[in-house]
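Accompanying notes for the structure given below.
Heads up, one of the protein chains got dropped from this complex, but the rest are sitting where they should.
Going by the order they are written in, the chains are A and B; count residues from 1 in each one.
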Amino acid sequence: MSAELEIDWTRCQGRGLCIELLATDLTSDPWGYPLARRADGHKSGTVILAEEQLEAADEAVKMCPLSALKLRTTARQ
Amino acid sequence: MDELMWSAARTSGMISLLLLTGTLLMGITARSGRAFGGLSRYTQSLLHRSFSLLCVLFVMLHVLTLLADSYAKMQIIDIFVPFLGDYRPFWQGLGTVSFLLMIAIALTGLLRRHLGQRVFRGIHLTAYLMWPIAVAHGLGTGTDAGTLWYRIATVISIALVLAAVIWRLTANYLDHSTTRRLAREGVKL
Partner (left out) sequence: MSTTSIPKLVLGVLEEPRLLAAGPDASWSQHLDTFGPVPSATGDSQILAQWEASGLSGRGGGSFPTARKIAAVQRSVARTGKAPVLIANGSEGEPLSYKDQMLLTHAPHVVLDGIELTARILGASSSYLVTKAGAHPRLLQAMSERGESSVTLHATDSHFLAGQATAVISSLEGGPSLPRHQPWHLSDFGLGGAPTLLVNVETLAHLALIARYSAHWFRSAGTEEDPGSRMVSIHDAGHYQVHEVHGGSNLSVLLEQLQIPTKDIHAVLVGGFHGQFTRDLDISLSATSDAAQYPATIAVGAGVLEILRFGTCPLERASEIVDYLAQSSAKQCGPCMFGLPTLARDLQAVAQRSNDPALVERIERLGELVTGRGACHHPDATARLASSALHVFDDELQAHLSGQCLHKF
């Protein structure tokens, strides 16, 4: 089961906790905002996470100081 | 028994003040979005939360032991309504005020996702008010407040918090503030 990390860009202030917790999937753009390391198909802003990352992702969602993250689980393709 | 309670009350009070100072300092560093001296942003956030929860625990202990100590003459009402106490009512009242603020901050923090960011932030900012009130409470009611080491600890705490707050107000406080400012100035009007 994989999941999509949904970012509310209107809340995100680029504090960077998620980038630390999901270092394999996210990096920082020049202004500190989370950038997906892999562009996923047509939507470069989408972050698809593998199952191993789900625990870290849950933590990122919980710890984001702006509550800017949500995890949307998708069924196994 | 009273002696034990009194001693525990003083100790837990001082520990919670130290934890409160630690919480405030971690909160300010975390807000900057910067990693520091080996502490990742995540770690700072965790420490901020851990200190705050421990602080609440020690404040609870502080309040309970005071209630149990008959010499302290504290009533249950004094936990929720300030300035009614028999022993140094004003300074004890300050303790009540900071306790109430702490409960509000703790609850809104735990229920953040349900209450929304605005409510959470609004109440959270009162921490800047709560801290000096708690320090004043300690100085005013604390049996050990007169000792040299207590005074030294207080001065160091105030210095650290003051330095952190001043830093908080500088232009380059936030991580990436320089690149962001440069970016915004990019468009000529």
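General remarks:
In the analysis below, a residue touches a chain if its C-beta (ideal position, glycine included) is under 8 Å from a C-beta of that chain, and two chains touch if they have at least 3 such contacts.
Source: prediction; values computed, not measured.
Where chain A meets the missing chain, the touching residues are 6-14, 29-33, 35, 43-46. For chain B, the residues touching the chain absent from view are 179-180, 183-189.
As a convention for this text, only the chains that are shown with their structure count from here on.
Measuring from the averaged C-alpha position of chain A to that of chain B gives a distance of 32 Å.
Partner chain B is touched in their complex by these residues of chain A: 11, 13-17, 20-21, 30-32, 59, 63, 65-67.
Within the complex, the chain B residues that touch chain A are 30-31, 33, 35, 40-42, 45-46, 112-113, 117, 175-176, 179-180, 183.
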